[in-house]
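Okay, so here's the structure we're looking at.
With one protein chain withheld, the remaining protein chains of the complex are depicted in position.
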Amino acid sequence: MIDVAVVGFAQSPCLPSAGTTSGVELLVPVFQEVLASTGLAKQDIDFWCSGSSDYLAGRAFSFVNAVDAIGAYPPVAESHVEMDAAWALYEAYVKLLTGEARTALVYGFGKSSAGQLRRVLALQLDPYLHAPLWPDSVSIAALQARAGLDAGRYTEREMAEVAARSRTAALGNPKAQVSGTDTADDLLAAPYVADPLRAHDCAPVGDGAAAVVLAAGDEARRLRARPAWITGFAHNVDSPALGVRDLTSVPSASAAATAAGLRGDEVDAVELHAPFSHQEILLATALGLGDAVRVNPSGGVLCGNPMFSAGLSRIGLAAEHVMSGRADRVAGHATSGPALQQNLVCVMEGA
Amino acid sequence: MEIGFDYTRSLGPVLSRFMTALAERRILGCRGSDGRVHAPPLEYDPVTYAPLTELVEVGPAGTVVTWTWLDRPLDGQPLDRPFGWALIRLDGADTAMLHAVDAGTKDQMRTGMRVQVRWAPEPVGHIRDVACFEPIGGAAPASPRSGVDPVTMVTTPIHLRYRHTTSIEESRYLRGLAEGKLIGQRCPACGKVYVPPRGACPTCGVPTVDDVELPDRGTVTTFCVVNVPFPGQRIPPPYVVAYVLLDGADIPMQHLILGCRPDEVRMGMRVAAVWRPREQWGTTPQNIDHFQPSGEPDAPFDSYAQHL
Partner (left out) sequence: MNRAAVLGTGQTEHRTRRTDVSMAGLCREAIDRALADAGTDWSDVDAVVLGKAPDLFEGVMMPELFLADALGATGRPLLRVHTAGSVGGSTAIVASQLVQAGVHRRVLAVAFEKQSESNAMWALSIQPPFTMPVGAGAGGYFAPHIRSYIRRSGAPPHVGAMVAVKDRRNGALNPYAHLRQPDITLESVNASPMLWDPIRYDETCPSSDGACAIVIGDEAAAEASDRQVAWIHATAMRTEPTYFAGKDHVNPRAGYEASRALWRAAGIIDPLEQIDAAEIYVPFSWFEPMWLENLGFAAPGEGWKLTEAGETGIDGALPVNPSGGVMCSNPIGASGLLRFAEAAMQVMGRAGEHQVEGARTALGHAYGGGSQFFAMWVVGTAPV
């Protein structure tokens, strides 16, 4: 059995607008930073894998230009998923498990600001029955939020408390797009964007990029004093039928957590990919997180959600807690699709 | 820039019957593997993945399961005034349907409210034949009709707007063009001259930096003759699209070759840029209208063989 660890992480700042749709401008410094932090050169990377979206960029084959940022000549072993780069990390993890590669650099990028994100994401819905109505992504999340309220899973105040805690935490995160000291009372005074969601309940639209370096076995030990060893990594997807799903539970997140061996009372910190405040509460339940677990010490994606790299960054941020010695056992989570349809969990340990 | 296309979607047997029924002002659901009725119908069961082919009619009215309210509707949505989105469990169905509710004001919306379909004036067999739902209380929905031809296709226009930004290197190039100059840049690592300059040299992964002004003439490395008409062409075929290696550059650029017959163009031919009139110049590559033969002797194959 081959052991695989996260040994490096870098991300660009989350900004309302940055770079071009090619991703190159954001990726070049991120690659330099993550390679420098591990002491690797690009020639030392056995496998590259990325996640991005053509619809975010508004054109076909948008990921092709990003290959320029690698400097991919001589040619490299490389692959791409049309998903958040957290799933690219999964593909790279599997590659390392086969033994065909000992190091991998995984990256994600997206310029959400190029189009109108709420409308673009409507194209993830069924193209015959739903997408022709252009139900925007915030409204879909709001339908889920109300279902949870009606079911008594949380209150609007508890949603605001998630946002307030996230913003306060983000004060310590220089990469965050949003931060602040507003209390839940302050936030509840704001108008609705899509009842019951207020602006603070929704992740800001922003651009960014991120990269994670994986290494296997002794290579990981050589590169880091304290690699973040991956002890479980799994993902799962729910039905797309919104009217059939119970929107107040997240079976695919629970299934991924179980398959990844996540024990919610034994992790020190978790970074959840919850683009809407109520989703953090639903996910904490689905993952069975105990009360002592620190959730989103980075401020989470409510404070910066660069599409297609934000999920990867959750894992990178969680790994940093282990690599720095601040935590022994952590988990990173990523989501994709309408109303938490698809979920991924990566559990990491220091020893 | 706007990206728009009217997609033509074939429906297959289940959705075809659903859309045909809509054109008749009826709503069909399907029976799932577990016996539940799903409206709108699912093509495949979410648990057993079996094809679901038993269609059953459900009612034109139903109950709101969850909802939200939009004060500012977005382009393409069913209503252009404030409205509610809702998941609606139609009478006779066990699961819910996503659609808009025209409730007038938000305080009319609540979970559990009863709503009924409002049909579009001229149903054609499309999900938008359901104009929206409305609170029960007014006139009953228009009656079903018959004699509708089977609907097998739907057309879905998708129009999105994107704002593209230039990189620093592209801006440098485009500003040069506005002054009638071709500005390339040299990669600091490999020394190759790129035109247009790049945010990352593709072989080295670092931005190109040092400006190199290039002449507006060069060599045709290779080319093709376009004989096929297709949408969006600037000029009628036949015409030549060639790779032109500007003198001093290490990478060719694709451009049109005019000013001679297509069958006179050859690999190694020397060409010069033909600029548009200066008053038409902007920060755009289209300042150069095309290239044409310069009359110089052909370049030897070896001089461009590495730049094919």
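Order of writing sets the labels: A and B. Residues in every chain begin at 1.
Please note the rule applied: a residue touches a chain if its C-beta (ideal position, glycine included) is under 8 Å from a C-beta of that chain, and two chains touch if they have at least 3 such contacts.
Keep in mind that this is a model prediction, so the values were computed, not measured.
K.L.:
Of the residues A:30, A:45 or A:81, which one touches the chain left out of the display?
P.N.:
Only one of A:30, A:45 or A:81 touches the chain omitted from view, namely A:81.
K.L.:
Decide which residue listed in A:9, A:31, A:55 or A:276 touches the omitted chain of the complex.
P.N.:
Looking across A:9, A:31, A:55 or A:276, the contact with the absent chain belongs to A:55.
K.L.:
Mind pulling the chain B residues that touch the left-out chain?
P.N.:
Here the touching residues of chain B are 1, 3, 5, 7-15, 42-49, 51, 152-153, 156, 158, 164, 166, 170, 174, 190, 192-194, 201-203, 221-228, 230-235, 238-239, 241-243, 250-251, 253-256, 262, 267, 284-286, 288, 301, 305-308.
K.L.:
Using the touch rule from the top, list residues of chain A that touch the missing partner.
P.N.:
Touching the chain left out of view, chain A contributes residues 1, 20-21, 48, 53-55, 58-61, 63-65, 67-68, 72-83, 87, 90-91, 94-95, 97-100, 120-121, 123-128, 131, 234-241, 251-252, 255, 336-338, 341-342.
Quick note on the criterion: only the chains that are shown with their structure count from here on.
K.L.:
So in the complex, which bits of chain B are touching chain A?
P.N.:
It comes out as residues 1, 3, 7, 9, 11, 15, 19, 38, 40, 42, 46, 65-71, 74-78, 85-87, 89, 95-100, 106, 111, 126-128, 154, 156, 158, 160-168, 170, 198-207.
K.L.:
Looking at the complex, which residues from chain A come into contact with chain B?
P.N.:
So the residues of chain A touching chain B come out as 17, 19-22, 24-25, 27-28, 31, 42, 55, 57-59, 67-73, 113-116, 118-120, 123, 127-136, 139-140, 142-147, 150, 192, 194-197, 239, 241-244, 247.
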